[in-house]
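Left out: one protein chain. Kept in place: all the others.
Labels run A and B following the written order; every chain starts at residue 1.
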Amino acid sequence: MTPPLEILILGWSLTLAQLLIGLAMSCAAYRILIGPRAQDRILGLDTFYVNAMLLLLTIGIRSGTTLYFEAALAIGLLGFSGTVALAKFLMRGEVIE
Amino acid sequence: MSNAPLLPLWAAILVGTLVVLGAAIALIGSIGLLRLNSFYARVHAPTLGATLGVGGILIGSMVCFSVLQSRPLIHEVLIALFVTITTPVTLMLLARASLHRDRVEGNPEVPQSDLASLERRDG
Partner (left out) sequence: MNRPSGLLRRVVPFPLLFLALLAMWLLLQQSLAPGHIVLGSLVALGATWVMTALDPQPARLKRPTAMLRLALRVLVDVFRSNLAVGTIILRGNRHSDHAGFMTVQLDLRNEYGLAVLAIILTCTPGTLWVNHDPTRGTLLLHVLDLVDEQSWIDLIKHRYERLLMEIFE
């Protein structure tokens, strides 16, 4: 039995969106790997975690629960503090002054 | 692949479009991260995903969950606020750190003084 049209539309658009975000994450991952300088890698990391957050949001829409949104919020918080600490390290050579 | 919450047809189309658009914009931003050829040009790329990319997907999910009436929309609002405030902070810090490093190394691509462009304009 095939599911109704509405579910098919939403399901396939979510799949397409997840594919696009997956591609975006691989672009960011490639930038992390090739650099060439430390700031490029950190920029890649910043993009990577924002994309990961978006991926979790699409999974959250699919599942219909709040669980994934809290996970997305946690990724946002940790990614932000991580990249800020790394940028600070680039500036001064130490994280906490 | 095709499991998703059951919405009315208009909502399914609207949510699907918003989510795909948001994801496409995030992808364009990440492609920019690969294609642009200097670090300072690349810093502009992730803001696409962090503004309209995040915006599209969050509005999609707000529409979805307000039609389903399963929970309040506080998470989306919080995430949107958080992303709008944090992304500029990271990018600014990163740009300043990079400028500092380039100046220390004497890289000719960056202005050694903040006033370079003013002096050029005023002659």
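Everything that follows uses one rule, which is that contacts are C-beta pairs under 8 Å (C-beta built on N, C-alpha and C of every residue); 3 or more make two chains touch, one makes a residue touch a chain.
Here the structure is a predicted model, which means the values were calculated and not measured.
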Shown chains touched by the chain that is not drawn here: B
Residues belonging to chain B that touch the chain removed from view: 25, 28-29, 31-32, 35-38, 40-41, 43-45, 47-48, 50-52, 71-72, 74-75, 78, 84-85, 87-88, 91-92, 95-96, 99, 110-111, 114-118, 121
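Basically, only the chains that are shown with their structure count from here on.
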Geometric centre distance via CA averages, chain B-chain A, whole Å: 11
Residue ranges of chain B touching chain A (in the complex, touch as defined): 1-9, 12-13, 15-17, 19-20, 22-24, 26-27, 29-31, 33-34, 39, 42-43, 45-46, 49-50, 53-54, 57-58, 60-61, 64-65, 68, 70-71, 75-76, 78-79, 82-83, 86-87, 89-91, 93-94, 96-98, 100-101
Contacting residues of chain A [partner chain B, same complex]: 3-18, 20-21, 23-25, 27-28, 30-31, 37, 39-40, 42-44, 46-47, 50-51, 53-54, 57-58, 60-62, 64, 66, 69-70, 72-73, 76-77, 80, 83-84, 87-88, 90-91
